[in-house]
Every structure is written in C-alpha cells, then in structure tokens.
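So, chain A:
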Amino acid sequence: MNEVIQGLKLMPIDYYIAFCSILFVIGVIGVLIKRNALVIFMSVELMLNSINLLIAAFSVYWNSASGQILVIFVMVVAAAEVAVGLSILVVTYQNTQSIDMNLLKRLKE
Partner candidate 1 sequence: MEKYIFFGLSGLAIFSAIMVLVSNKPIHNLLYLILCFMAIAGHYLLLNAQFLAVVHIIVYAGAIMVLFLFTLMMLNLNLKLELNKSLMARIVAFVSGLLLLVTLVIILNGLVIPTPKTATTQIGMTRDLGQVLFSEYMVPFEAASILFLSAMVGAVMMVNKNK
Partner candidate 2 sequence: MLTISLILLPLIVSVLLFFMKGQKASQQIALLATLAELAIALIAFTGFDKSLAVNYPLLIDWLPKMGFSFSLGMDGISLLLVMLTAVLTPFIILSTFNRENKLPASFYALVLMMQAALVGVFTSQDGLLFYVFWELALIPIYFICGLWGGENKVQITLKFFIYTMVGSLFMLAALIWLYTKTPAPHQFGIKNLLLVIPTLSPVEQAWLFAAFVLAFAIKMPLFPFHSWQPDTYTVAPPAGSMLLAGIMLKMGIYGLLRFVLPFRGNTLSTYGPVVIVLALIGLIYGSIIAIKQQEIKRLIAYSSFAHVGLMAAAAFALTRDALAGTIFQMLSHGVNIVALFFVADIIQRRTNTTQISELGGIAKQAPRFAVFFMIAMLGSVALPLTNGFIGEFLMLVGLAQYSMAVAAVAGISIILGAVYMFWLYQRTMYGETKPASESFTDLTSTEMLVAVPLIILIVVMGVYPKPLLEIAQPAITEILKYIH
C-alpha cells in the first residue's frame, strides 16, 4: 500500500487543481441555472467538496496535518449548514408549497 501512495504522491498537484476547478465550476453553474432549492443546495455541497479535496491535496503536498483538520471543520460547518438550510427549505415549502428560489423574491415585500 505504501508504495502505491508514494507513487501517487508524485501525481502533479496541477492535476488536482484542474480537477477541483472543474468540479467547482460545475457547482457554480448548478447554483446559477437551477431554480430548485434542493438542487442548489446539492451544487453548493459540490463546491464545498471540490474545495475540500483541494485542501486535502495540498495538505498532503505540503505534508501538513492542519489542512486535513481544516477539511474536517469544513465538513462540520457544511453539515450544520445543511441542517439549517434544509429546515429553512421545509418551512418555505410549508408556506409556499414550492421550493422555487425565484419565489423567494417575495421576501423583499
């Protein structure tokens, strides 16, 4: 196993950067084009994950545990965020019978 890992460590960091960027942008596009709040949440998770992965990659690259700790904290926050977010969603749905983001416009009125 160790050898595999050693080999993998030679994987250029650039690849990770490129991969995570693509994943991130897909998340962004998802947020932008969808009206379904649930899917938007998913896209956000996608973005978070892409960043997490990049942090983890750099953590290994720099040989520093802090990066991975950070990932854990991000996960913590993400979980909390999802819990609160979804409850908002439920409340919204109860009020409007919809989870269309565009309807949230009414908040301003």
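The rule is short, and it goes like this: contacts are C-beta pairs under 8 Å (C-beta built on N, C-alpha and C of every residue); 3 or more make two chains touch, one makes a residue touch a chain; residues count from 1.
Candidate selection criterion: all candidates are chains of the complex that A comes from, given by their letters.
This one's a predicted model, so the numbers in the text were calculated from it and none came from an experiment.
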item	value
Given options 1 or 2, the chain of this complex that touches chain A	1
Contacting residues of chain A [partner candidate 1, same complex]	4-11, 13, 15, 17-19, 21-30, 32-36, 38-39, 41-43, 45-46, 49, 52-53, 56-57, 59-66, 68-69, 71-73, 75-84, 86-91, 93-95, 98-100
